[in-house]
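Heads up, one of the protein chains got dropped from this complex, but the rest are sitting where they should.
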Amino acid sequence: MTEDPILRFENLGVRFGPVDAVHDLSFTLRRGETAALVGESGSGKSVAMLAALGLLPPSATVAGHVFFNGQNLIGLEREKLDRIRGKAITIVFQEPQSALDPLFTVGSQIAAVLRFGLKLGRRAAAARAVELLHEVGILEPHRRAQNYPHELSGGQRQRVAIAMAIACDPQVLIADEPTTALDATVAAKILVLLADLKSRFGMALILISHDLGLVGRIADHVHVMQKGALVESGPVAQVTQQPRHPYTRMLLAAGLDRAARPATAPAPPLLEARDLGVSYTLRGAWFRPRRFAAVDGVCLTIPAGQTLGLIGESGSGKSTLGRALVKLEPARGQILYDGRNLIALSQDAMRPLRRDLQIVFQDPFSSLSPRLTVGAIVAEGLRIHEPALSATARRDRAAKTLDEVGLPGAFIGRLPHELSGGQRQRVAIARAIILQPRLVVLDEPTSALDRAVQAEVLALLQKLQDAHGLSYLFITHDLAVVRAVADRIAVMQDGRIVEEGLAAQVLDAPREAYTRELVASASFEPVNPNSVL
Amino acid sequence: MLRLILTRLASAIPTLLAVVALSFLLMRLAPGGPFDAERALDPKILANLRRIYHLDLPLPAQFGYYLWSLLHGDLGPSTHWRDFSVNDLFAKALPISVQLGVEAIALALVVGITLGITGAVWRRGPAAFGVAALSTFGLAVPIFVVAPLLQVAFGLTLRWLPVGGWADGAPSHQILPVLTLALPQIAIVARLTQAAMRDALAAPHIRTLRAFGLPAWHINAHALRGALLPVLSYLGPAAAALLTGSIVVETIFGIPGIGRYFVDGALSRDYTLVMATVVIVGAMVVVFNLLVDIAYGLVDPRVRYD
Partner (left out) sequence: MSAESHTVWGALRRDRGGIASLAVLALIALACLFGPMLSPHPYDRVFPDYVLTPASLAAHPTPSERDESVVTLAMRMHASVHLDMRSDGLVAVVTDDKPIDIRVLRALGRSGVLQPVDAPAVAGDGRRLEQPVTLKSEHFLFGTDANGRDLLTRVLIAGRLSLAVGVLASAVALGIGVVYGAIAGYLGGRTDALMMRAVDIIYALPFIFFVIVLVVLFGRTLVLIFVAIGAVEWLDMARIVRGQTLSLKRREYVLAAQALGASDRAILTRHIVPNMSGPIIAYLGLLVPRVILAESFLSFLGLGVQEPLTSWGILIADGARNVQSALHLLVFPALLLAITLIAATQLGEALRRAADAGRT
């Protein structure tokens, strides 16, 4: 790394009308350096980069300077800017799905960049596009070049976007949340690819992310942004190990206890699934119905009074499994609870058992009926299972339960849209526990929440478990969360349970290759740029 | 691609059959017949007439007869114009209506798309204003008001163009009817193009092109290709709208097309003619939608694998 600055932000400011999106942003990127720009969504980090490349809508007003090799990019006329962007400075966007034109083959989109950027001929550009696809680790690049974006997986699309970005041998590559839309194992590979390309092409890299742990693995310098302003800057080791600003500390730790829970004694089973299967008929099924097994031959035991963590990537069937266990999905096989097989029970026979088995969903915005008051939502279970209760008694119970989840009794008359995300999730928890259930399925209960709120909700769940002896099935894709809450962990892949065991054993000494990959992708070890793709 | 065509075809045929069956059933359910004249006919003559027109057979047999003759391209005799078969009438009328419709849609596409693109690229320019004004006008002033107003303006006051008649398709006789038919479609196509083009220009993949410093003409060409998809899928409904419009336009301007025969047939309870019109119009719309679907599949790769 040299000390030679290639890109210098000086007092950059961006306003949308009255909204101050970026405020007085100054930092320097050196040749060959990897800088991470970190902050939560809305902190202005993407806006700052778009401003540098002149990509903001006309409604934005930009102040300050961004110097590239001494030339100010802000306010530069379009022809001069077009000689820099896409050639010397390129960008990879967050959503590879929408960043590529759906109507053109990926090969032709890369070739277009080469033809206009390097003035290559039609045939030379097409040939070079295939080479670039190979460079970014796409197998069978000749065939893939003829594919349309929708025919590729999310990871492959992001590789195509990266191929476009390195096509003209840039000096600076900006990657805007390049892995956020991807699964953890794919995200890790993309990160390795970026680190590898950076060292091979000798580029400087700006990595924009909300995940400080992730970027900490490949960045040299970290710049933390909050509400449009820079709050902390420094070498990666210093920022991640001795954070000065409370916001950085919040981003880093978010109050999660990183150590696994102390091992607990084995507990008797509360609910047991045997050879459970859920399958769907796919669309276009009019002539030839195609079946898709979302959950396939699953055997699972939920220990009484403990937490079973269920982890896996999106699409692995973990949410479907969680819903099937409380009979919200039609399933085959057996679910044994209280000496009975729930699968065989009719709706009416199932109803009295429902008060024991409750569920909390991921999205607190869609899990509360928008036209009912908080009181009505929380008390709904009482209307069904204790119909003899008077309206006042119901109200009292609802208020008591709200108090238990840490919400003031005044919330009883509020509507869901008047509440914040964390408050809504507390209401959803109150609705689930008012009937004093024995098992609560928690389907990614904290994934839609900000880090700080996440920690509070996890603490609340822990408190309720201790107070009422609740059993949890905790579904999540976030290994840091599962480490903090689970006694046992089950790993799911393609509808099957591939590994199950004590939390510490699964996370620290995984037996299955898939689990190892999952754990590695979420680790905080620095990435070795020379590692194989 | 072949699979797309086959599946679309497989769904078009039942649609067509349903149209024929539905119109047939409606006709037969209706009270009153074509020979309910003011003065009663001799029962023998009536019986003969009913036999000639197969009205004495049971319902399924009548339907079978009708379907059989349809497959042979025979639409049956007209009960109103006693000396003509429906085939004879349509042989003259259909080309006229189709010519009007094709000219109107061509005009609507050329003017509408041009106006829409201009309105999307210069958001506060005269074209954007024109699109807004035209949409409001097209929405509020129905075709049966536009037609007489055009007659007054160009036919009676300025005396530039004939007020009506067909004159074997003399160009001067086509201008007003085609303009009347096209006007509401111009409004819709322009608004559709403008909205789609604005969306396309704001799409993330267009931002990608700008981020890579590609020239403006290249970017606009990319945006236009995406923006034309909604216009393409509007062509199906547009065909239906033009056929509906042709009823009014042909009546007002006195043009011997199928729309006018349909209205005359409807007013005089000419069963075979009305039914044949519905079947022909239904078939035209179904076939046109089929073509549009296939064209859409050619333009948009995402559709092909559905």
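A and B are the chain letters, set down in written order, and residue numbers restart from 1 in every chain.
Convention: a contact is a pair of C-beta atoms (placed from the backbone, for glycine too) under 8 Å apart; a residue touches a chain by one contact, two chains touch by 3 or more.
Quick caveat: nothing in here was measured; it's all calculated off a predicted structure.
K.L.:
What are the shown chains that the omitted chain is in contact with?
P.N.:
Across the whole assembly, the hidden chain touches A, B.
K.L.:
Using the definition of touch stated at the top, determine which of A:60, A:103, A:267 or A:350 touches the missing chain.
P.N.:
A:350
K.L.:
Just name the one of A:415, A:452, A:480 or A:502 that touches the chain not displayed here.
P.N.:
In the complete complex, the chain left out is touched by residue A:415.
K.L.:
Write down which of B:151, B:194, B:208 or B:272 is the residue touching the left-out chain.
P.N.:
Here the residue in touch with the unshown chain is B:151.
K.L.:
Provide the residue numbers of subunit B that touch the chain removed from this figure.
P.N.:
Looking at subunit B, the ones touching the missing chain are residues 14-15, 18-19, 23, 26-27, 29-31, 136, 139-142, 144-145, 147-149, 151-152, 156, 236, 240-241, 243-244, 247-248, 251-252, 262-263, 266-267, 269, 274, 277-278, 281-282, 285-286, 289.
K.L.:
Residues on subunit A that touch the omitted chain in the whole complex?
P.N.:
These residues of subunit A touch the chain that is not shown: 281, 286, 323, 326, 328, 350-352, 354-355, 357-359, 361-363, 366-372, 380-381, 384-385, 415, 417, 428, 431-432, 435.
The criterion applied here is as follows: only the chains that are shown with their structure count from here on.
K.L.:
What's the distance between the Cα centroids of subunit A and subunit B, rounded to whole Å?
P.N.:
A distance of 50 Å separates the two centres.
K.L.:
Using the touch rule from the top, collect the residues of subunit B that touch subunit A in their complex.
P.N.:
202-215, 218, 222, 225-226, 299-302, 305-306
K.L.:
List the residues on subunit A that touch subunit B in their complex, please.
P.N.:
Residues of subunit A touching subunit B: 53, 55, 57, 81-87, 90-91, 93, 95, 98-104, 112-113, 116-117, 148, 150-151, 161, 164, 284.
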